Structures are given as structure tokens and as C-alpha cells.
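Once you've had a glance at the structure underneath, I'll fire off some questions.
We show some of the complex, not the whole, and keep each chain where it was.
Order of writing sets the chain letters: A, B and C. Residues in each chain are counted from 1.
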Amino acid sequence: EPVRIALDWTPNTNHVGLYVAQELGYFDEAGLEVEILPYTDAAVGTLIANRVADFGVVDALQLYSQHSAGVDIIAVYAVVQTETGRIVLNADRQDIARPADLDGLVYAGFGSAWEDRLISTLIRNDGGDGTFETVTLGTSAYEALANGSVDFTMEVVTWEGVKAELEGTEQRRFRYADYGVPDQHTNFIASSTAFLEAEPETARAFLEALRRGYAFAVENEEEAARLLVAANPTALPDDSLARASLAALNEGHYLASETGAIGTIDPEKFAAMGEFLFTSGMLLDVNAEPLAERPDFSAYFTNAYLPEDAQP
Amino acid sequence: MTPRLSVSDLAKAYDGLQVLDGLDLEVGKGEFVSLLGPSGAGKSTLFRLLTGGRPDRGTIRLDGAPIAEQTAPFAFMPQRDALMDWRTIIGNASLGLEIAGVPRHEARARVAPLFAEFGLSGFQHHYPAQLSGGMRQRAALLRTIVMDRPMLLLDEPFGALDALTRAGMQRWLAAMWQRHRWTALLITHDVREAILLSDRIYLLSPRPARVVAEIHVPLPRPRSQADLATPEALRIEARLLDTLLDPSQGQIP
Amino acid sequence: MVNPMLERLWRIAPALSAITILLLLWESYVALSGIAPTTLPAPSRIWAQGVLNWPSLAQNTWPTVQATVLGFMLSLCVAFVLSVVIDFSPALRRALLPVLVISQTLPLIAIAPLVILWFGFGLAPKILLVAFVTFFPMLVAWLKGYEATEPDLEWLLGTMGAGRAAIFRQARLPSALPYFFAGLRISTTYAVVAAIFAEYAGAARGLGIYILSAKNNFRPDLVLAAVGVSAVLTLCLFGLAILAERIAMPWARFREPRR
């Protein structure tokens, strides 16, 4: 029985630890056979809850939403230690100096209600009304931004941001935390309580090997990038992008925090973002009603399966 | 003796148009009967009812039993040739045999020798679209004849044949009939054809078709084209033409 | 049947019962298998949530209806005009047909950014994309239909002094109608889906946006409620296509077997 892990996106530098562990045989050493499932449009929580996958890379919003809705999904590892998302706009937009200036402009969105809350909070905290127009674009947001069809959008700074820099595209960005939105671990590795209770040792072994992979990537940036690209010749046709992205991840202390934490989920960070989502009415229960009471966010994640030295 | 086919009080309307209304006729075993009648009278409609159509009224008996209980006693030739575009001529000709369960190869072998007689030699493997109108009609007749059924229903089989081929086919059909004594019901426009081939001729009125005259043809068999010039034949022809041309029948033009 | 209402009911009874049975099977599968509503919601839940969210669902239905109808009308025109052009020129046929076939192989993901670049987020690009997706089955049907014209008929018209255009109008066009209506059924089936996909390329509102959002908010029940609305729209269009066929080919009912 291999351990199966699902992805949140096509293979990219966020997944570097996974591929390094696989390529360098860390999983083998831990006595595990790991199968990295192909990326699918299906929600990772659904794959985990239905035992198609044992683990999955999920973004924070999905984790909070699915867990609230009664899906058996629980975060066990923080992929990044601090928010990688940014508001991004073209540098030549003199009229936009600060988030408050975004009022009334056009936002290229990805279709989640969370974006709307996040951006309006950002604007309001900066003194604006928090009203803006959304066109849902999904994958084409960055082309639309580049040719001026929209005024701003959202990005993963260690991927889209790095690409823009490589291309020499002049952009400016707003960091959410600078405008009163709580910081977060943008992506997690999640599992299900059913799996964790049934195979706690497997889970521990898996996370330990995985963490070794990420730690390797923090120390050996070049080699990690090479391994990642070699493992994904199709998904990563540009090793320059992968290299630069991994450099940005390290430089920004995303994979390892400034205090050296790798994989550890910060309970306060977790609760703060939970609180933000709860108070904005984003969390729905199994009947699609907004949660009536503030949930216990410590049940949404656990650090218990991380190696001793990674426990907070 | 019960007739092979007996039709009584048959009625049928299409969309309120009364096509048949109380038609009675009989065909005895081994008898060759022709139907002569104006266009649109309802002749093809009668065939439709014989071959499975639902009459509004009336009964059709075969050998005394209502027709619904019989299974396919007729070899039928439709008015428009109804050849299959996608079968070669030999494939079309052997269709009936194949449907009757004869293996394809054997069916073709049985049909093949008849091609010369039907003036279709060399066209076995042509498609219908490659044939002239008359050749198509002959292929359709061939398809009907080879089925070897106890009764033939022929809807103007010689309609599109040239004079000579027509005469030849008539002679041939008469000879075959002589041999097999099929019961046959023929729809035709050709008074002489009816006389040459028939034991009996029904003359039909315009729509709704009723029998206006029933004429026996007591000419000796086998008959030939020459027999049509005998006084007896000419008398019958005259009588048929008289009745057909009688304006009291309210005929079209 | 005495009552035409009753008769109509009788005609759609098999469809209704088939759909009912499928829904019941689905409902009981969900109830018995204990599958999570986040994976596969029951029809009852989809219905309830659809009703609850009806105002926003309805608001997102209208733009899709607009794009579908206008796009489809454009598609009808394009398919017809192209078919005529191609029918009149064998050289153009050989030049255009492969290009059109290729055009149909372009996944939306590849052309969506360009469409946005050139036409923005408004109604226009959706109309174009619906037309783009639905014109091809009708074009192929027209072309096949023209080919099916009885050669004798064209010959006859030629002897009457009919030119290429008159022969087309009098013989080729009516001969192609049954084929066209087969193509029309296929196209109407795809029109709504095409509009929904077109919205994926970028839109402020529409069923496609609604589905995308519902998915990104992890609400498969709302995804399926929107899919239900799109199915109803498609059935309406399909019904219209059948009605149009009845009206356009009054002679067709006499071709039914006579026995």
C-alpha cells in the first residue's frame, strides 16, 4: 500500500520537499512507498475524505472551509511559514498608491468569496469603502493584468511574482498583513483523522521524510531545484523559473521561518486567520449555514505527527 | 371452392379522403387477375392493405382465413422500383431470398442465371444509380419473381419498360405462369397487357375505387402477342375501352 | 386521446419518469452509501440550496441566456453563410474545411486570453465563443445535406434555365433541411455549455462564473444547482429546435411509413 499524496496545483516549487524526499530516497529510507498523485481539479479535501489520497497539499481557505463543513480533513504540516499571496498591479499605475485607491477599480479574480472579503478588508483598513468590481478570470488573470484589461489581481509572489521579475515586468504589490489581514500559512499538508488514527506511525514517518526534503531544499537550493525539475520535465519546462522561485522562497524565509521552523504550524497564526474567516461569515457548517459559534481551531490542525524537534 | 384471396367491403380513408369504400373482389387459386383503373383510384392502396395495412372496414381472407393469421404469402413488386441504392443489382435481386433465410451465396447463385433473360447481363455488380429507368424496373421484377411465393402482387411491373422488352417480359411472365400456376394480382394501365396475361380483369371506378366491371378472358393458353389480334381478344379490348371511356363513370380527362 | 393537454402529458411521461427514477436512485445512493454532501450532494439538498440561493442564481442565469441566444443566432448565420460559400466553390471548400476543422480543435484555454485581450469582458466575446463552438455541427450538416440532393432535380432545374444560385435555393437548400435539423439538435445541445465555458474565459456574472465560484467556495450543491439550470435551458432550446423543424418541414410528416 503506497502512501498517496494529492497536489493543489501542477507541480511547482511549493512542492519541492516532496520531490526532493522522493528523489533522494528519504521515503525509501523511512520504509515508505510514496505515490504523488497527478494534479486534479477535484478538491483535495474530497480526495482525502474519500481515501483516494492519504495526504494532500491544500491552500488555507480550503482547509478551513472543508473542515468547517464536516469534511474529515486536518492540517499536519505547514508548507510555508508566512503568507505568499499578494495584491499585484502594474507599476505604471500612478493613480494607485495604496489599497484605498483600489476602490471602484476592476479586480481579476479566481472565484472564491474569500478574495472579496480579503480585498475589501484591505481597502477598508486603509481608509477606503471596500467597493470594487470583480471579473472572474481564473487562469487568464495575469495576461489581463499585463495588457491593462484589469486594474489589479492576486498572485503567489514566489511564483507569478518571480516570473514577472524574470520577465522584467514592472509591478507593485500589497502585502495583506500590512493592512490588518492576519498572516497565514498559505499552504498546508493535510490528512484525515481516520488515516492518522489508523496509521499514526506511517504518518509520522512520512512527515519526517518530507520535512527532510524541505530542509534539504532550504540548505541546497540549486540541487533541490535541479531535482524538482528533473522529477517533472513536463510540469516544469523552465528550470530558470524553478530556480528563481526556490531562491525567492528561501530568501523570503517562506520554507523555513526566520527562527528556523520548518513545517511547524503556528497555533496563533492559525487561530488568527480562523477568527478572520469566522467573523466575516465565511465558514459554513455541513448544512451550508454560517457557523453559529466560534469553532475550536485547534481541532483543525495538529503538529503531533511532526518529528520532536519540529514541535512548537 | 374457397378462393385463394377474397376481399369484401374494404374501406380506407387518408386524412378524410375516401380512397376505398366497399371494394369486393376475389382471386381463385392459380388464377391470374388484373386490376385496371384510373390513376389515383386506390389500386396501390389495396395492395397496401393486402400487405399489412389496416383497413378502416372490411375483411381480407386468404384461403378462407382472415389475412392477419397468414405469414407473407405474397411476392410484391412496388410501383416505384424501391431498389436499394447500396446493393448491387444482384444483391437487390436476391434480397427476397436472403430475407427468406437463403444463405447469401446460394441466393445469388439462384438468381444469377436469370440475368440474361431479364436483359441485365453484365450489370450484376453495378449499382442501381448506374442503370437506366427500364433496367431498374426489370431488376425490381427479377427480385419479385425469384421469391417463388404462392401469390404475386404486381403494381405496374412493366410501367417503365420499352415496348419490346415489355412484350418479351409479358411473354416470359405468361410462360412462367403457365408453368407455376401462381395466383397473381396485377395492377396495370395497359389493356392489351391485361388481356394477354389475365384470366379475369376487374375494371375499377375512380376514387373511391369500386368494381365497375368484371371481365373474363377465355382465350386459350399459352397466348402470344398474335392472339391479341383474334376477334375474341379484340372484342374484349373494345369492351374494356368502352367501359373505361364511358363518361357516366365521371372519369378524369 | 380526448384532451390535448392530457396527450402532451402522456408524451412526456416517459422522459419525466426516467428522470424521476434517476433522481430517486441518486437520492438513495447518497442516503445509503453515506457519501459526504461535500463530495456528492443529494438532489433534495441541491434543490433546497438552489431555492435558497435562487436570487443570485437567477441573476447569474440571465447573462448566460443572453450569450447563448445571441451567440446561437450568430452561429446559425455563420454556419449558413459558410456552407453556401463552400458549396459554391470547390476550391474554397478544400481551403476552408481543414482550417475550420483545425479551429474546432483549439481548446478554450488556449484562445481565452486572446479573446479577452481583443474583446474585453463584455457580452461580445461570449457571443463569439458560443458561435465558434456551435457553428461547426450545423456547417457539416449543411454540406452533407447539399450533397444529398437528387441529381435529377438539379438537371431539371438546369433545363429550366435556373442558374447555380436558383438551383441552390430550389433544390440543394431544401434537400439539406433534414440534415441541417440533425445538426441543429447537436448544436443546441452544446450552446449553453459553450456559453458557460466562454464565461470561464472571464466574466463578471453568468452561470459559468456561478459554477466556478461555487466550486472555489467548496459548494458542490450550488455547482449542481447551476448545472440543473443549464440543463433546463438546454432542454428548452432543444425543444425549440424540434418545433422549428416541424414548422420548417411541413411535408416531412407524410414521409412516415404508411402501414
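To be clear about the criterion, a residue touches a chain if its C-beta (ideal position, glycine included) is under 8 Å from a C-beta of that chain, and two chains touch if they have at least 3 such contacts.
All values reported here derive from a predicted model rather than from experimental measurement.
Asks: What are the per-chain copy numbers for the complete complex, stated as a formula using the labels displayed?
Replies: A x1, B x2, C x2
By our rule, only the chains that are shown with their structure count from here on.
Asks: Hey, which chain is the most central one here, using CA centres?
Replies: C
Asks: Please compute the C-alpha centroid of chain B, do the same for chain C, then give the distance between them in whole Å.
Replies: Here chain B and chain C have centroids separated by 49 Å.
Asks: List the centre-to-centre spacing of chain A and chain C in whole Å, with centres computed as mean CA coordinates.
Replies: So the centroids are 39 Å from each other.
Asks: So what's the Cα centroid distance for chain A and chain B, whole Å?
Replies: 85
Asks: Enumerate the residues of chain C that touch no fewer than two other chains.
Replies: none
Asks: If you look at chain B, which of its residues touch at least two other chains?
Replies: Where chain B is concerned, no single residue meets two or more other chains.
Asks: In their shared complex, at which residues does chain A touch chain C?
Replies: 43, 45-46, 49-50, 62, 65-66, 69-71, 108, 110-114, 133-140, 143-144, 147, 149, 286, 288
Asks: What part of chain C is in contact with chain A in the complex they form?
Replies: 35-39, 49, 109, 112-113, 116-117, 120-121, 199-204, 209, 212-213, 215-219, 221
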